[in-house]
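What you see is the complex with one protein chain gone and the rest in place.
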Amino acid sequence: MQAEAVRGNRLTGFVSGLPPVAWILFVMVVVFSFASPNYFELRNISNIFIQSMPLMLVAFAQTIIVLTEGIDLSLGTQVSFVSVLWILLCQYGVPILAAAAITVAVSMGVGATNGLIIGKGKIPAFIATLGMQYVLYSTSLLLTAGASISFSDYLFQFVSETKLLFIPLPVWITAVMFCLTWVMLYKTRLGASVFALGGNPDAVTLAGVNANKSLIKIYGFAGLLTAVSGLIITCQLESAQPIVGSGWEFEAVAAALIGGTSFREGKGGIGGTILGVLLISTLKNGLNIARVPSLYQSAIIGTIILAAIIIDVMVRRRRNG
Amino acid sequence: MDETILRVHSITKRFPGVKALDNIDFDLKRGEVHILVGENGAGKSTLAKVILGAYVPDEGEIFFEGQKVAFKTTRDALEKGIAAVYQEFTLFPYLNVAQNIFFNREPRNKLGIIDHRKMERDAAELLRSLNCEYIDVRAYVKKLSVAEQQMVEIAKALSYSPRIMVFDEPTATLSEREVESLFERIHKLKAAGIGIIYVSHRMQEFKFIGDRITVLRDGKKIGTVGINEVSDKEIVKMMVGRDISQVFHRSANVFSGEVLKTETLSDRAGRVKEASIVLNKGEIVGLAGLVGAGRTELAKLIFGVDPIGGGKVYIHGREVNVTSPVHMVKCGVGMVCEDRKRLGLAVNDSVAWNIMAVSLKKYFPRFIIYYNKAYDIVEKYKTQLRIATPDVLRKCKFLSGGNQQKVVLAKWLSMDTDILIFDEPTRGIDVGAKIEIYGLMDKLASEGKSILMISSELPEIIGMSDRIYVIREGRIVGECKRAEFSTDDIASQMLGIVGDAHAS
Amino acid sequence: MKKYLDSIKHSRTIYSFVGLMIMVVISSLTVNKFMTFDNVITIFRQASTLFILSAGLTATILMAEIDLSVGAASGFIGCVSAQFLKADLPVPMVFLLGMALGALVGMLNGFLVGTVKMPSFIATYGVSWVLAGLSVIVMNGAVIFGLPEGFTWFGTGYVGPIPVIVIIACIIVALVYFLLHRTTFGRDIYSFGFNPDAALYSAVPVNRTLYAAFILSGITAGIGGLLMMARLNAADATMGDAYGMQTIAAVVIGGTSLLGGEGGIVGTIIGALLLTIVVNVMNLLGISSFAQPMVVGLLILAVVMFDTYTRAMQEKLIE
Partner (left out) sequence: SSPAPKTAQQAPAAVADSKPVDHSKLPTKGIGTSISTDVKAKKPYKIAIIVKNTTNPFMVKSIAGTQKAAKDMGFECISLSPARQDSIDDQVKIMEDAIQMGVNGIILHPIDSNGIMPAIRKAEAANIPVAVIGTPAAKETFLRSGVDYTETGVLITKAVAELIGKKGKLIIIEGPPGAQNAIERLQGIKTALKDYPDIQVVASQTANFKRTEGMQVTENLLQKYKDVNAIIGANDESALGAAQAVKAAGLSGKVVIGGFDGNQDGSAAIKSGEMAVSYNTDPFGSTYLAAAYIVQFLNDGTKPPKFFVPFPSALDDPIINAKNIDNYISNIAWWK
């Protein structure tokens, strides 16, 4: 009996210790399952996952940047830029995988440039990346003359439609990137500097770390994640859309914050971000499946996301006393 | 080669508005503890940081083991084996203890992957050597107490296996037990031939661990002496630059009527416990206590910055509902904060607007500002307090510490409140400015203003106060009138010990 | 001398002004019809919405906060007001309601930032998301047009050779200038922006000031939305979208620092003019509109970098 009581306590302890986003997500899934019969089906769940992968990667990128007390407003346009660059290179006759590699490298370069402007140039991240956002937006439009551009290759279909052990390839790719990011964050010095920069930037320098170099690497790593996101969305749309990623940077911040990452003290991590992104995709998908008129959807989504962030802020404040 | 491990030759370092170090010579031998003392702002931390590569000196040279070195960053110094416990908080709240201790030096494999297990083992061992095995190496630093955090800072510095260690006020936030462990460790380091630079204000520590002592004042070196060659009194005299009696001037005053009274005042965090104090018209009341005793917390409660947990505040005999500084200023209370740059001033704003910050609504109750009038007011206080600035529109960050403090005082003088709380009013300013401020406080009191003064400098608090409250761990533990003042008594009350084992 | 207690003399606005002058000279040389009276009036007329929207925003940015909801709020208020006009409410009433609605939006932002203590960046973005969604609902997918003459006059009418909307913009800018630079409220904003903690200890009513700044930003967003609609003689749900980031660009290019305290409304006007001239000139030169955001982005980076550089230089000099 006593053992049971202990276990009960542990369970309630575990449950009440869960981040608020887990709760909201759970409630949402229950509500949608009741609201529509074909909601809780494997195919739909799989849909939600596939649909959220590109945003998920951008949200990982945004999370590590927010952890450094930064922000990257150019992530969305980076996705578009990557997509455009890849297809363009293919159209010029570069082999598709080589083109992808070049694209990834360029994207990391773009990220690193952000880091350079912020660190060396001592420009607030908000402004530096706002400038970069405008520049990349223009670049993508100029490169494509504003139109979507396409290239046909079996690779696109292969990536977006193959399943390995019942799990679609984009999910695998994202999982791999998650592991990579996780290892970077928790198992390398760069990762430690992410939390350190957000927690106590002056002390980073005192510890003999070149903070500017770290920023360049961190934003460069974000560029890597965005690049993969751009490649996946290109495969999913089998074409490059010059403005496809616009606005993702904000959804990504929202996901990170809903997931418990905070702009202060280097607090948070990418685990919560997964839930944050899933919350946003579940919401969008559920509203459609439950046939909520599209007219009302945008306002509903906005309100719920705002509410989720408020709840997260409040609950954590209460927990920390 | 002689046993000097480090030599600093005519170092000068300037900051906007101050010469923090002026032509300083300094040396450190193997296996010695070299103590650096001086008043707040004397330049101790700056000297330490120059040695550590955190600041690049404007002039001068540094020799490490006879070799000239030019550190550009702390990394350069760390590579030579010069590590430090800084005065500031240098930990990262959301990294764990082990990660903090080995930050940027984590053991890793060829792929760059950190070996957490080894790191945690090493961290635990280090902490054990400091008698701190109770600190969980996997806990976020954020969750530790202030003292525990300080021990982690010390462990972090030790983990570099340095050849020179710099301790900048390491004991300020430690309890006795931890101080003992630290000293034990310092003695071991000494025995191992490591040179130690030790910055502290606590005189009683000097004799216990020190070998030589260097006194700084206003960025200048006053002298270096063997620890056994001087008395505490002489050290104080070197620090202050003149006899204490010359510095403090207090006119005899008659006090009439209570202006401020607190009744069992407590905060919510438990740092202030049932404090009852009284302040009379025309009186200067000192609040003595160790760093962390809760003096600032009490002041913040009275000024309405922090929410009150229990108790009452009376002003002119009437109970007031302490809600916010806005309200307390209306009730006639003003506060000069201890942290000038963070809380006292908008350093990027001009002198003029800083002076007007509080009193603006008093002079311009109808919302609209008339520049001519504002300008006249600013000029008046600039002249009255002799604030040295070529232009009242100059940003405060370009002023020296003393002048900055005068700006803060001008801000409150222009508001003309009856009650003033001065928290460390002379921290980090030169002696000249100090004397001016003491004179001003005396004048204010004789004009019938009441002052509650918090200070960590006993001579100052004894020299200026009409009455003193001693506060320890959030409680008022003693009260004495000017006639009964005795350094010994007050110090032992502050420390919570009975007897006279302490320096006079 | 006494006059210059005003912070303008000491702010970086001067660099933005030099930038504007350089731009004007280059434009006059490259575009032959640039310095005509008509074109100047056109530029001002086009910039007037931006003037109004970014005027209130300047106050929030001076406090080191940001209001990303300006564009969405102006669009939303425009949409709601269009419905009011359709319901035959009198024009002055619609203006009042529009401003009240703006104040309400500002209050919501103030609540989230000041009371809930969310970062303003994300709070106002959330609010803008909700408002954009509400605009869609309010319009129900329609475009409202054919607004009463008495109303569209504010957007399209002229007093002599000067468009009414330019006059209104100037009045609002003057009012905000007065508020920011000549009142105790304005000083509170600056105090807060320079150092919120010091402001608290200086008995500045910090939360009230924060609310007030967001409310100001909401009200100007409301007026901007109304005039945008009057100028277009129509309202649609997406009309405010373009202004979300453009207003911030105007403020930043005008030399107001996102770190708070530095800058002011004069800079914002210059920033807004610069942005408008860039678009105007690119149109006149027939340059692809795709390149416009690039120019804006580079302008933002250039201004801020130049500012940071000169600041560092000045600090060295004073030492």
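Letters A, B and C mark the chains as written, and numbering starts fresh at 1 in each.
Note that in this section contacts are C-beta pairs under 8 Å (C-beta built on N, C-alpha and C of every residue); 3 or more make two chains touch, one makes a residue touch a chain.
Computed from a predicted model, the values in this text were never measured in an experiment.
The absent chain, not drawn in this view, touches the displayed chains A, C throughout the complex.
Among C:Q83, C:N207 or C:T238, the one in contact with the hidden chain is C:T238. From the options A:S107, A:T205 or A:S298, the residue with contact to the unseen chain in the full assembly is A:S298. Of C:C170, C:L284 or C:M305, it is C:L284 that touches the chain left out of the display. In the complete assembly, the contact with the undisplayed chain comes from A:L88, out of A:M56, A:I71, A:L88 or A:V110.
Of the options C:M139, C:A199, C:I253 or C:V303, the residue whose C-beta touches the omitted chain is C:M139.
Taking the complete complex into account, residues 36, 38, 41, 43-44, 47, 51, 54, 88, 91-92, 141, 143-151, 156-157, 160, 233, 236-239, 241-242, 244, 247, 284-285, 287-289, 291, 293-295, 297-298, 301 of subunit A touch the chain not shown. In the full complex, the hidden chain is touched by subunit C at residues 33, 36, 38-39, 42, 45-46, 135-136, 139-143, 145-146, 156, 228, 231-234, 236-239, 242, 279-280, 283-284, 286, 289-290.
The criterion applied here is as follows: only the chains that are shown with their structure count from here on.
Under the stated contact rule, the graph of chain-to-chain touches is complete, every pair of chains being in contact. The pair with more inter-chain C-beta contacts, choosing from A-B and A-C, is A-C. Separating the CA-averaged centres of subunit A and subunit B is a span of 44 Å.
Rounded to whole angstrom units, the spacing between the C-alpha centres of subunit A and subunit C is 31. In subunit B, no residue touches two or more other chains. Multi-chain contact residues of subunit A (touching two or more other chains): none found. Across the complex, subunit B meets subunit A through its residues 52, 54, 73-75, 78, 86, 88-95, 99, 103-104, 106, 108, 112-114, 116, 142.
Subunit A makes touch with subunit B in their complex at residues 183, 187-189, 192-193, 195-196, 198-200, 202-203, 205-210, 265-268.
Touching subunit B in their complex are the following residues of subunit C: 1-7, 9-10, 182-187, 190-191, 194-195, 197-205, 261-262, 315, 318-319.
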